[in-house]
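One chain of protein is taken out of this complex; the other chains stay put.
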Amino acid sequence: MSVEQGLFYFLAAFSVALALIVVLAQNIVRAAVALIFSFCGLAGLYILLDAEFLAAVQVLIYVGGITILLLFAILLTSRIAGKGVRVLNEQKVVSGIVAVVLMVLLGLAATRGFEAPAELPKQPENTPRIGTLLMTTYALPFEAVSILLLAGMVGAIFLARKEEK
Amino acid sequence: MVEMVWLVPVLPLVGVVINGLFGHKTGHGAHKVAIAATGLSAAVALVIFVQVVVGASLDRDIYTWVAAGEFAAPIGFLVDPLSSVMMLVVTVVGFLIHVYSAGYMHDDPGYPRFFTYMNLFMVSMLVLVLANNYLLMFLGWEGVGLCSYLLIGYWYEKKSASDAGKKAFVVNRIGDAGVLLAMFLIWRTFGSLKFTEVFDGIGGAKAVLMRPSVLGLTLVTVICLLLFVGATGKSAQLPLYVWLPDAMEGPTPVSALIHAATMVTAGVYMVARSAPLFNLAPTALLVVAVVGAVTAFFAATIACVQTDIKRVVAYSTISQLGYMFLGCGVGAYASAIFHLGTHAFFKALLFLGCGSVIHALSGEQDMRRMGQLKEKLPRTSRTFLWASLANAGIIPLAGFWSKDEILAATFAGHHYLLWALGSAGALMTAFYMFRLYYTVFEGKNNVDHHAAHHLHESPPVMTVPLLILGGCTLVVGWLFGFPPDHGLYHRFVGSVFEEAGTAEHAISLVLTVVLAVVATLIALAGIGLAKAWYKTGDNPAPARFAEQFRGLYTTVLNKYWVDEFYIAIFVTFGKKVCRALWGVDAGVVDGAVNGAGWLTVAISRVSALFDFRFVDGLVNRIADVIQGGSQSLRKIQTGVIQNYLLAMSVAVLLVTVIYMAMGGGR
Amino acid sequence: MVPLSHYLVLSAILFGIGLFGALSRRHAISILMAIEVMFNAVNLSFIAFSRYLPQSQMQGHVFAVFVIAVAAAEAAIGLAIVLGLYRNFKTVNVDEINLMKW
Partner (left out) sequence: MDFLIEKATALGVPTLLAQVGAMLAVCAVIILYISVAAMFMIWWERKISAHMQVRLGPMRVGGWHGWAQSIADGVKLLLKEDIIPTQADKLVFALAPIVVFATALATYVIVPFGPGLMVKDLNIGVLYYISISSLTVVGIIMAGWSSNNKYSVLGAMRSAAQAVSYEVPLVVSVLGVIMIVGSLNMQTIVEHQAGRWGPLPWNWMIFGGGLQVVGFLCYFTAALAECNRMPFDIPEAESELVAGFHVEYSGIRFSMFFLAEYANMFVVAAIAVTMFLGGWRGPDFVSPLLGATLGPKVAGVFWFLTKSYFLIFVMMWLRWTLARLRVDQLMHLGWKVLLPISFINLGATGLWLVLKDMR
């Protein structure tokens, strides 16, 4: 088993375990912390996939940005003593079944679907390539996303602002 | 200069941006921006048109809009005689109507909003016309639909207006679904949505196209019929015409621009644009022709009895659109587009005239409260007269040439029945137009007094466009249409459809003349009848006529109860079901109670005992079933998001299961 | 070399976990977190595909970038909404917030 495979299985197990903590943890802050580390594990997987740019972006945006916001909101809305409260709603069984079945189906599709080439195709260097794509083929979606972000920012400000009386 | 065609839609877009974002700044100067934008784009369009006449053309992709896998849809423009004619008509008429609106809307609070919508409409319509692939055309198609919705409901504080807007939107959705499906099929068949590639690919894909797919119809027929469904929605043909009369709730310039001149003709344009496909599908062509002719006749009958001045013109529009589709259906695409152009002018003129009248009478729309306005509104009445003559198809005005060509082509195509329908429609067209004209501008003066005493001719900003449009109405017909089938226009646009492999029915000169004379006589007859009945305004004949054929009259007056029919079928149905359930429930439960009561009374009657117990039990059971059912039904809406989410994911799951069961993902 | 299917299976598992969380956590923020997990699962499969399939010249990366951007917007809005909820309902358990029912 090569180093790469070892790393892959380790990171995979790591991310999955932490993701499970995220959805099952009794205490929400722990869930958030687990989320952070699971993101880091995924970043490691991205590096295994020669996507170092995205790995960095992953850490920067998800860990440095989104989860910080999440933690922030948690600190603003909930207390530390998260013991004893019911964290799952009453439809957990059904949804669990649904999730598992979907998982299995997707897994089947993945295993029997696509045949990857024997050796990895040559890949251009990450950052410049992504930049070129964003500026040429995907310029329009890029603009759309930026506008979306702008709208999101405005909306967030508007929603979070205390309505002045 | 042809390369600059992108300017034509972009200029109004600039207007949209300025008025839309800085409307509070432009305020009552908004019309300056809007008019400048449309005017410039009209100028560019004119230049390009001239160049196209000289022989230039363009089919260029500017930008790859959608690229997903092997699916790619460019943002590209196609400039050929057909699209250039459309472009010219849209821009010129649009420009004039913008000018007119500056006067008509001058004291409206939402001034910038109005002009933003109008410009946005111009943008969408030009995109629709100039697009070089179906997807981009569909973008414009939806855009004009949106603008029509916004503008019909422009006075949104008026419930009738907002309802009419919604109605138009919903009805159009039906047609749009057709267009979408057609696009899917086209994509699957040709692997492209670009007009050129699709039409060039026809030869290769003929085998596939001719293969029977649904109900024994060939694939191409299905595609064409689906496209035509969209056309009926957008161009207000049977059975989807119901939204157009209600659309008159919008401001009159809107009715003129969108619901007479440009948007409603989009369907015709699409059919003509897809001529190569339609030519392969005679069945579809026949359907188009029949629907067109029937609509032409049907709408004309309704127009004969309407009393709302704008609705008369609206039904007349529907009828004229019917003629256009009739033209397409019999393969006379060029004539259809010609009629589209002329109709754009004189129908816009009619609407603007109506607007001017309504404006003068401070909002009065019922033509029974008008009359003898000829002296008060000289310019309006004169141009209105021209337009009426044109619409009635009197030589040498615009309407005559185009409509007559269509009818002639129908005759030459041996569709004698359709020709008869069309001619009957023409008769009524002449009749209702002059019924309108005489009751409004001559006849008896029924204007109520407080409307009468500030009765005034509209300001020049409104009448000048009227005069210009009137001038066009007078000249375009014989200028481009003479001699029939060989005039400037036909030599220009005809080429497109010859490439499309349209079967032109040779038509002898004699026949042409004969038909022309017949048509003129028919029109004159209609005018004569209208004159006899409405010139003086106190002729009892119409009333007597109505008395004689009361049933027919009321039917037509109520527009054949189509709206009621639709409402009964599609709207009330749901309510009906619920009420039925409730009724059963109540009835059964009560029955149960009473049954129980009778049971106690008739305890001695052994003979009846079994009977009642049986009834009782049965009844109770039914009641329980129904109650349980309704209870569980209303439980569905819990208000908890995650339940909905769960339902969604279950659905996704099912789709995945089915997909993989059908061997997908392998 | 790790076969593509392994990455896809992993992504499927993460997606399922996230879906379960989104379906059955009560705390609004936990639901957001679960959704983020689902986003990441999707990103993983995007990147895996664009690594293993030769014809995709790293287009998957671009899509992943878009996903991340959208996720950021989604998180910001979602948290603003959560704060609003907390302000108005004094709770952030979505199954206690069901005004929109029959």
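In this document, chain identifiers A, B and C correspond to the written order of the chains, with residue numbering beginning at 1 in each.
Methods note: contacts are C-beta pairs under 8 Å (C-beta built on N, C-alpha and C of every residue); 3 or more make two chains touch, one makes a residue touch a chain.
What you see is a predicted model, and the numbers here were worked out from it, not measured in a lab.
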Ask   = Looking at the whole complex, which visible chains does the left-out chain touch?
value = A
Of A:Val22, A:Leu45, A:Val59 or A:Ala160, the residue in touch with the unshown chain = A:Val59
Task = Would you mind spotting which of A:Leu49, A:Leu69 or A:Val87 touches the chain that isn't drawn?
result = A:Leu69
Ask   = Touching the missing chain, which residues of subunit A?
value = 3, 27, 29-30, 33, 36, 52-53, 56-60, 63-65, 67-69, 71-72, 75-76, 80, 125-127
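Criterion: only the chains that are shown with their structure count from here on.
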Ask   = How many angstrom lie between the CA centroids of subunit A and subunit C, rounded to a whole number?
value = 6
Key: Intercentroid distance (Cα basis), subunit C paired with subunit B, Å   = 44
Query = From the C-alpha centre of subunit A to that of subunit B, how far is it in Å?
reply = 48
Ask   = Where in subunit A do residues touch two or more other chains at once?
value = 89, 91, 95, 98-99, 102, 106, 109, 113, 137
Numbers and ranges of subunit C residues touching at least 2 other chains = 19, 23-24, 95
Key: subunit C-facing residues of subunit B, complex   = 634-635, 637-642, 645-646, 649
Query = Okay, in this complex, where on subunit B does subunit A touch?
reply = 63-65, 67, 640, 642-643, 646, 649-650, 652-653, 656-657, 660, 665-666
Subunit C contact footprint on subunit A (complex, rising order) = 2, 4-5, 8, 12, 15-16, 19-20, 22-23, 28, 31-32, 35, 38-39, 42, 45-46, 48-51, 53-54, 57-58, 61-62, 65-67, 69-70, 72-74, 76-78, 86-92, 95-96, 98-100, 102-103, 106-107, 109-111, 113-114, 116-117, 119-121, 123-124, 126, 129-130, 133-134, 137-138, 141, 145, 148-149, 151-153, 155-160, 162
